[in-house]
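Dropping a structure here in structure tokens format, bear with me for questions.
In this view, the complex is presented without one of its protein chains, the others remaining in place.
Lettered A and B in written order, each chain numbered from 1.
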Amino acid sequence: MNRREIVEALIFSGSGALQVRDILKALPETGEEELEGLVDELNKLYLETGRSFRIERAAAGYLFVTREEFTPYLRALHTPARLTMAALEALAVIAYKGPCSKGTIDSIRGVDSASSLKSLLKHQLIDIKGGKPLTYYTTAKFLEVFGLDSLADLPDLKQFEEVFREESGAGAGGDT
Amino acid sequence: MNRREIVEALIFSGSGALQVRDILKALPETGEEELEGLVDELNKLYLETGRSFRIERAAAGYLFVTREEFTPYLRALHTPARLTMAALEALAVIAYKGPCSKGTIDSIRGVDSASSLKSLLKHQLIDIKGGKPLTYYTTAKFLEVFGLDSLADLPDLKQFEEVFREESGAGAGGDT
Partner (left out) sequence: MLPMVNDPGKAPFVLRLPAFEGPLDLLLYLIEKNRFTLENLEVCPIIEQYLRYVEQARSLDVSLAGEFLEMASYLIWLKSCLLLPSAKNEDGGEEINPARELKEMLQAYRAIRMASQDLNTRPMLYRDRFPKGLPQEERDVASLGIGALLEAISSIRARTRKHVLNVTFTRFNIALMIEKIQGLLKLKGRVSLLEVADARGRTELIGAFLAVLELSKRSLARIIQSRLFAMIYITGR
């Protein structure tokens, strides 16, 4: 198998920019300069065969991007809203606690939730209620996204123990 | 710009399998069969130019995946998913029986499935529906991971029972 194509597969399957050192780790006996040459070859090949993407160098690594000419068509595709795990945590706290302040959310999560709240607001999964302090609550869109009729449809936390109970309590089951 | 390359760019920029209907929405005046033809052309081109990936149909859409030959090299980069046989059994129950409770899964398997369910949830192969009891169902990601277009693509469970009966029939003669 060609080394050039292995480099392609590595960058292709990586999430985010794949670090040069990670590529070199997966491909011993390849130097950084050689790697650069292989990426150049790939990009030349993509250009020649009219591919809609190329490999770009960014943040000490490589990643695939689509060529600018195609951007108008990609806009037609609704870009899906994305949430980080941190935002999901904040959302879970608000859904289960009901309207609550940033202070409450922060203390339950043990970390600052400012950017998570911002992202949840942007995606209209939560909204703000005035007052001192401000409180956050889940919206109708939240219910829609999670397929719930009302917050009462959320499984109660006791039910959820059937799967997420503490590891130490999982003694009886013979199933790992 | 070539329509084929627009299709490529669309699928390329999607996260997970891009639904056929989303592609067609972004490319009016294209029919489903035509789309299939364009994807075939792209795959042929990838094969001819030695690309390390191809487009695959799954979960009522299309997604890019790496070719199997490259997997050994990619394992260095990704920790491969490991599902235990127990988790696969629980997954099979949920896929075949449709949304079902932990009680149903446990009684069919004859063992507690808590840790299997936890691992399947973590891999996003199943999700939970609220209610009493909670029920579990397979996700679109399940279809993606196993390369199924829909649950209807699974072999008939009866077929497995039949195999058993046939064996039984054959066995009965020799044994008495």
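To be clear about the criterion, a residue touches a chain if its C-beta (ideal position, glycine included) is under 8 Å from a C-beta of that chain, and two chains touch if they have at least 3 such contacts.
Worth saying up front: this structure is predicted, and the values here are computed from it rather than measured.
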| item | value |
| --- | --- |
| Residue among B:3, B:57 or B:141 that touches the chain left out of view | B:141 |
| Contact with the hidden chain (one of A:42, A:77 or A:91) | A:91 |
| Contacts of chain B with the absent chain, listed as residue ranges | 12, 15-16, 53, 63-68, 70-71, 74, 78, 80-86, 88-89, 91-93, 95-96, 108-112, 121-122, 124, 126-130, 139-141, 144-147, 154-155, 157, 160-161, 163-165, 167-169, 171-172, 175-176 |
| For chain A, residues in touch with the removed chain | 12-16, 18, 63-64, 80-85, 88-89, 91-93, 95-96, 108-111, 123, 125, 145-148, 154-155, 157, 160, 163-164, 172-175 |
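In the analysis below, only the chains that are shown with their structure count from here on.
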| item | value |
| --- | --- |
| Footprint of chain B on chain A - complex, ascending | 1-2, 5-6, 8-10, 12-14, 18, 22, 25-27, 45, 49-53, 64, 66-67, 69-70, 73-74, 76-78, 80, 82, 147-148, 153-155, 159-160, 162-165, 170, 172-176 |
